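The structure is given below, and queries will be raised subsequently.
Missing here: one protein chain of the complex. Every other protein chain is in place.
Letters are used for the chains, namely A, B and C, taken in the order the chains are written, and counting of residues starts over at 1 for each.
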Amino acid sequence: FWRAVFSEFLGTMLYVIVGCGAWTENSRVPEMTLSVRVALAFGLIYAVIIYCVRNVTDAHLNPSITLAMLVTRRMCFLRAILYIVAQFLGAILGAALLYGLTAREYLAQLGCTIPGDEVSDAQGFGIELFSTFILVFVVFAAYEKSKREEAITAPFIIGIALAAVSMFAVPYTGGSLNTARSFGPAVIKNVWSHHWIYWFGPLLGGILGGACYEIVYSTK
Amino acid sequence: FWRAVFSEFLGTMLYVIVGCGAWTENSRVPEMTLSVRVALAFGLIYAVIIYCVRNVTDAHLNPSITLAMLVTRRMCFLRAILYIVAQFLGAILGAALLYGLTAREYLAQLGCTIPGDEVSDAQGFGIELFSTFILVFVVFAAYEKSKREEAITAPFIIGIALAAVSMFAVPYTGGSLNTARSFGPAVIKNVWSHHWIYWFGPLLGGILGGACYEIVYSTK
Amino acid sequence: FWRAVFSEFLGTMLYVIVGCGAWTENSRVPEMTLSVRVALAFGLIYAVIIYCVRNVTDAHLNPSITLAMLVTRRMCFLRAILYIVAQFLGAILGAALLYGLTAREYLAQLGCTIPGDEVSDAQGFGIELFSTFILVFVVFAAYEKSKREEAITAPFIIGIALAAVSMFAVPYTGGSLNTARSFGPAVIKNVWSHHWIYWFGPLLGGILGGACYEIVYSTK
Partner (left out) sequence: FWRAVFSEFLGTMLYVIVGCGAWTENSRVPEMTLSVRVALAFGLIYAVIIYCVRNVTDAHLNPSITLAMLVTRRMCFLRAILYIVAQFLGAILGAALLYGLTAREYLAQLGCTIPGDEVSDAQGFGIELFSTFILVFVVFAAYEKSKREEAITAPFIIGIALAAVSMFAVPYTGGSLNTARSFGPAVIKNVWSHHWIYWFGPLLGGILGGACYEIVYSTK
């Protein structure tokens, strides 16, 4: 059990280091190229971490998924709380390590998620909500199939889903889909503008995504 | 059964939001970078949605595939009509949601498919026809193999096929391959220039692709 | 048997249309972005076509592979000749169709493979030889594993190998690795400069790659 919590901590830490690390240089390049790069980095590392630790934990790495699992009564309350705490601690430590590893001149970013100038708060909230809806929906579908012979494809499809959605969301809102991943860099850099959309968007989207799958498909 | 129709609706909606959403920003970047991004976004999200819902539906998300299935007598008439209606409604709702989510300055695009300036109507029609021919051919091949142990690879190969073909077709015609995906943004933006090629190209290409597979390979 | 020959013809045709089609626009964009796009388009469509038709044929689509199979006595002489003829005819027809489909202003390219200015003939020959060596080596390894439970991964790994090698070879020599794929556009555009390296490089590299696998690994 504690290994599962530790895995959430370690996994989220590595997720933030690699994903936000791929982000840190966008001051020098056109924004569109960046979004392919960031989307692939987040999606691929997510697949990799899930692949490695899912024997031990459910490999959420994301409070939205944990919350959706809790709401649909797939995990107990204590376990969910510990997972979420581990995720936030991992994200903060990951962002701190990344702060030390990356060069001074890039530090303006550190992968903090801030909506683009032309995106209103409501739009950013909606984009995060829809994106996380899709991600959590896919996670639920993949976990359901894990009981069958299709288990080996679960990490791949979840990573692909994150990459696909990120290609849409990264230029608009930074493509967080994950409150912990947004919170870590925000703590380290003390950047909180529009930060509320990264709490309500992913968490609400995750609950809706999990509930939608549960109601429409899982009852079969 | 109704869950299958609902899945076509929901799937096409999400497909349009993510795929066309990845498209919405091409006014700021070089066209070629865009095409990799759009091709990957459409291909990956297509794989993801097929993966999630194919227990419930056949996950066409595309009138060309449904029509080809109907012509080759793999599904009944009523089911095909309902699928296609659900696909069009999903695409329109997806485009409408995307219209609300994305910022004003990008709205000139919204992922409407319009042939490039230097592409004639006949060429655009031909490119859509060939592209959809390949896509539907792959879908038929993947469905045939789904009965065997290779079922787990079907969503991946279909998504890869869409991504590969899109890398060719996106800069020329927008790489629709899907009448519903073109129709949704066109309704919302009221842009209908050269729109006929996105009806006849994909639908005819789909029928030919399905028929080709049926005649040459499926008779084994 | 004739369906296998037809598959080689159809497969090579579609391979040339999609792969060379993704190439046709490189006059407008930076060369490096193009190489990712072309490498992915060729690699992904190759995986897709192999996936679809390998029940019927061995899905070579490439004279280098057919020749290597012939030299290692894995197929008879007549079959090899017919495969190669079908591949060349498919490539020519594919290039001709692409010529019709793409716009006038792009036609300077049509995916003809010509070494970069700063690449000597010997270097181009060497790059093609090494690249095809790797591709055919992988094909042999994948076919050997096809007899076991790993069969479902064969098309993916072959496509990935082609994409990986193309990322290296495309900016230098166009990344042909396939005499038929170079010959088709060359016939249509009548461009033959340095064309000999696309005959001797891939064919010799393919034989060496097949022989290397046969000698070192296959004897187990």
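One rule holds for everything that comes next: a residue touches a chain if its C-beta (ideal position, glycine included) is under 8 Å from a C-beta of that chain, and two chains touch if they have at least 3 such contacts.
Computed from a prediction, not measured in an experiment: that's the story for all the values here.
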The complex has one chain that is not drawn here; which of the drawn chains does it touch?
-> A, C
Sole residue of C:Val71, C:Ala164, C:Val191 or C:Leu204 that reaches the chain not shown, by the stated touch rule = C:Ala164
Sort through C:Leu14, C:Ile92, C:Ile127 or C:Ile207 and give me the one touching the missing partner chain.
-> C:Ile127
Residues of subunit A touching the missing chain are 3, 6-7, 14, 17-19, 21-22, 25-26, 28-30, 33-34, 36-37, 40-41, 44-45, 47-48, 51-53, 55-56, 97, 100-106, 151-152, 155-156, 159
Subunit C residues touching the chain left out here are 30-33, 35-36, 116, 118-120, 123, 126-127, 130, 134, 137-138, 141-142, 145, 149-150, 152-153, 156-157, 160-161, 163-165, 167-169, 171-172, 213, 216-217, 220
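Here is the rule we go by: only the chains that are shown with their structure count from here on.
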Calculate how many whole Å lie between the centre of subunit B and the centre of subunit C, each centre taken as the average of the chain's C-alpha atoms.
-> 27
Between subunit A and subunit C, the Cα-mean centres are separated in Å by 39
Residue list for subunit A, restricted to those that touch at least two other chains = none
